[in-house]
Every structure is written in C-alpha cells, then in structure tokens.
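Shown below is the structure under consideration.
With one protein chain removed, the remaining protein chains of the complex are shown where they sit.
Let's look at subunit A:
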Amino acid sequence: MNRKQIKGWQPILVILLFLIFWQLSINFFKIEAWLLPGPIAILKEGIQSYDSLVPHVLSTVQLTISGFLVGTFLGLMIAIVLHLIPGFKEAFYPLLILSQNVPIIVLAPLLIIWFGFGVLPKLMIISLVCFFPVTVSALDGFRQTPTELINYMKMAGATKSQLFWKIECPYSLPSIFSGLKISATYSVMGAVISEWLGAKTGIGVFMTLASSSFRTDRVFVSIFIIMLLSMFFFGLIVLLERMTVKWKSKGVK
C-alpha cells in the first residue's frame, strides 16, 4: 500500500522539478514574458481567465467526445469488416495506411470548403486521426487469437459468428484497449486542430486568438488544458479497461 503511493508520486515529483527548473531559469535569465512565461505566470493567467475559458473547454470536450465515439466506432467497424470478409484485409490495408499520410493541416481547410463551418468537417478530422489506431489494434488482436482455441471451437462445431463473438472478440479486447488509449489522446489534438480552422468556441479558438495577439501566457494556458484533457481521457479508457478486462489482471500467458 505504502509502496504504491510512493510509486504514484514519482512522475509528479519529476514534473514538479521540471516546473521549478523552468521558473528558476526564467528568473535567472530574465526572459521576457511575451517570449516565454514562467509556470507561475501561466497559472495566474489561467485562474484569471477561468470564467472565459469554461465555455471554450466545454465545447472542446464535447467535440472531442463525439469525434472519439464516431472515430472509434468507425475504426471497429472497419476492423470487423476487413477481418470477416476474406481478402478484404489484404486489399484495403494499404489504403488505410495511406489515409494516415494525408497531412491533416492541408486536408482540414479542404474539408471546410466542401462541408462548411458546421460540425461535420470537424468530426471527420477527428475520426480520421482516431479510427486508425483502433482498426490496427483490433485487427492485430483478431489475428493473434491462438490457433488452439480456434481449432477447439471449430471441432466443437462453432459457426463463424460464434467463433468471432466467443473467441476472437474477447481475445482481442486488451489489444483494442491499447488502440483506444492512443485514439483518446489523438482525439483531443484532432478537436483542437479542427477548431483552428473555423469555430466560434473551443480551446483551438482561444489558442489562435492568444497567439495572434502575442499572449504567450494564454497560449501556454491552452497547451496545459490540452494536456490535462488528454490525460483525463486516457485515464478514462484505462478505468474502462480495468472494469472490462478483469481476467487479464494477473498476467495471463
């Protein structure tokens, strides 16, 4: 119990030391606040603009969650279709990889030209960055299902759908969760990028306004908010994983 507490504090200690080092160097080298503000100044600014920040944060959270849900749902569906229909995986996998090579920064304005400033292009951007980790990890999970289990099920007369729902699906859950963790953090970034390109509210908007008026402290405030949001969503997935994949808790071979 004691040990566990100490373990949890180690990363926090490292981050604290980093912040202290940052603050001290700002003071020591007398760096201007508009170039690089210290953590204390950033915290002060964050508290001061708390009221104006809340609607931005809420809007980003909302966008992130809906984008994440759409993206991961699509990702899972794509994985299942590619897995279940013979030949599809080989045929479509390269296309999936290519989809990740399209620079989002270039694609996003195009999507806005095509679909306007509504929520649709934003969801598309988040989905595009979110679906890939889920698809890849789910496909890996399906593929790695042990042959002994599959053979056993076949000999027992299992149908293809029984094989999928009773064996491949539960077997790949831990692997799918790895993908979900990556997607969860990506989705925050995706939401911010999509907000840069045309939105009324959101951390992305707050950030663009701040950087165009040289409010570096506010830029850092938004950076920290993005980090916290990412960690929050990551933690949420970890929690969900612990609740779902109980049997993995003690290291199954």
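Criterion: a contact is a pair of C-beta atoms (placed from the backbone, for glycine too) under 8 Å apart; a residue touches a chain by one contact, two chains touch by 3 or more; residues count from 1.
Just so we're on the same page, contacts and distances are computed from a predicted model.
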>> I want to check something: the complex is missing a chain, and I'd like its UniProt protein name from "Carbon-monoxide dehydrogenase small subunit", "ABC transporter ATP-binding protein", "V-type ATP synthase subunit K" or "Cbb3-type cytochrome c oxidase subunit I".
In response: "ABC transporter ATP-binding protein"
>> One chain isn't shown here. Among A:F88, A:F214 or A:W247, which residue touches it?
In response: A:W247
> Among A:S52, A:N151 or A:S211, which residue is in contact with the omitted chain in the full complex?
Replying inline: A:N151
> From the list A:G46, A:P170 or A:G198, which touches the chain that is not on show?
Replying inline: A:P170
> Hey, which subunit A residues sit against the chain that's not shown?
Replying inline: 146, 148-149, 151-158, 162, 166-167, 170-171, 173, 245-248, 250-253
